[in-house]
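Here is the structure we will look at, set down as structure tokens.
Just one protein chain is left out here, and the rest sit where they should.
Right after this comes chain A.
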Amino acid sequence: MALRFEILGRFNRARAAQLTLPHFVCQTPLFMPVGTQGTIKGLTADQLEEIGCQIILGNTYHLALRPTSELIDELGGLHKFMNWPRALLTDSGGFQMVSLLHLADITEKGVTFQSPVDGKPMLLTPEESIQIQNKIGADIIMALDDVVKTTITGPRIEEAMHRTLRWIDRCIAAHKRPHDQNLFGIVQGGLDPVLRDICVRGLVDRNLPGYAIGGLAGGEDKDSFWRVVAQCTATLPEDKPRYVMGVGYPLDIVVCSALGADMYDCVYPTRTARFGTAIVPEGVLKLKHKAMAEDTRPIDPQCACMVCKNYTRAYIHSLVTKDAMGSQLLSFHNLYYMMQLSRNLHSSIVQGKFPEFVCNFLQKMFPKGDIPEWVCNAMEVAEIDISSCCAPFRYIQATKVQSNLNEDEIQAV
């Protein structure tokens, strides 16, 4: 184990902790921006430090392709290559293969796929994934799991869950650097509580430094989503970090934190910035919208970031989707927002003001009190009283199934 996880404050299931990693001492709950190819699109390491990024994600699949894990290793590891002094996390590469590659297939050996470089058939085994991640050198590495979409039903889910458990042993055996890299296991099992339970127990038996809740954020309805998170956080060990993979909507992060999760990652903040959308307390602000051309307010009057302190919506509007600077400035703001959200979650739990924070958060996002049913249900399980933010007739039918990869629709503020 190469980490220390110390809980500094609680509110029911929610926890604020100090996570000490080889390269950085972090405070949870925290959001991790995704730096796919060894960089967060359009931002320098200095800027990332300035806005308070603690851990950045690197994608093993992309880095293994270019510049290759051998090169990264030869040049001293990804930290040195990028000149990023804080913590790094790499994923196993499995998810990208399945989602990006034509003809990727999963067998007991590993993930077979066609090399995107020359079309040759290739195989990523648990051993090789760990080997690549050992070369890259991140503080946290992820086990290769057999991940299936939550929208799939049938025996495939059970097969994937059991295989994930068999593969974790192969990952553990292959891991050459347990003294400075933490191997996290990933809980699979689809939306089936029985399968999820078996997987949790299996992983906990292996006594790993931390655990991820995988296989979510892929199209399932929100009601199913939070229930899986709730079940896992209830049964995973208290004294180890819990990482919900692929979660990036602020609302989802607040709910998962209330349920007892600690870490999150998603491409959402930076990707949505490149489409001209800013994340704001009310939801989102689409800077491309014509109305923005005359709007001389900052993106978020409450935000202390460099973009909100210096620029108007009108100016950003003139840049977005046309000039690289537009993406940069919006990415900066969106990530600052996510870092501030992380800081607020941590400090409100430590200060014993978590329910107030949650209510405040929900009130800004749902000023009419029309909080979605799934949020109300989740908060009930988390034992957080949000009745003050709910409108009298609070059981609004959720008519829209929301995928975690779609953008929120909201009126421009």
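As a convention for this text, contacts are C-beta pairs under 8 Å (C-beta built on N, C-alpha and C of every residue); 3 or more make two chains touch, one makes a residue touch a chain; residues count from 1.
Convention: contacts and distances are computed from a predicted model.
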| item | value |
| --- | --- |
| Options "SMCR8 protein", "AP complex subunit sigma", "Queuine tRNA-ribosyltransferase accessory subunit 2" or "Galactosylgalactosylxylosylprotein 3-beta-glucuronosyltransferase": UniProt name of the undisplayed chain | "Queuine tRNA-ribosyltransferase accessory subunit 2" |
| Omitted-chain contact residue, chosen from A:F5, A:F81, A:F184 or A:Y243 | A:F81 |
| Contact with the hidden chain (one of A:Q188, A:S327 or A:S348) | A:S327 |
| Contact with the hidden chain (one of A:G38, A:G58 or A:G218) | A:G38 |
| Hidden partner chain, touching residue among A:E108, A:D169, A:D205 or A:E294 | A:E294 |
| Residues belonging to chain A that touch the chain removed from view | 37-39, 41-47, 50, 62, 66-67, 71, 74-75, 81-83, 293-294, 296, 306, 309-312, 314-315, 317-319, 322-325, 327-329, 332 |
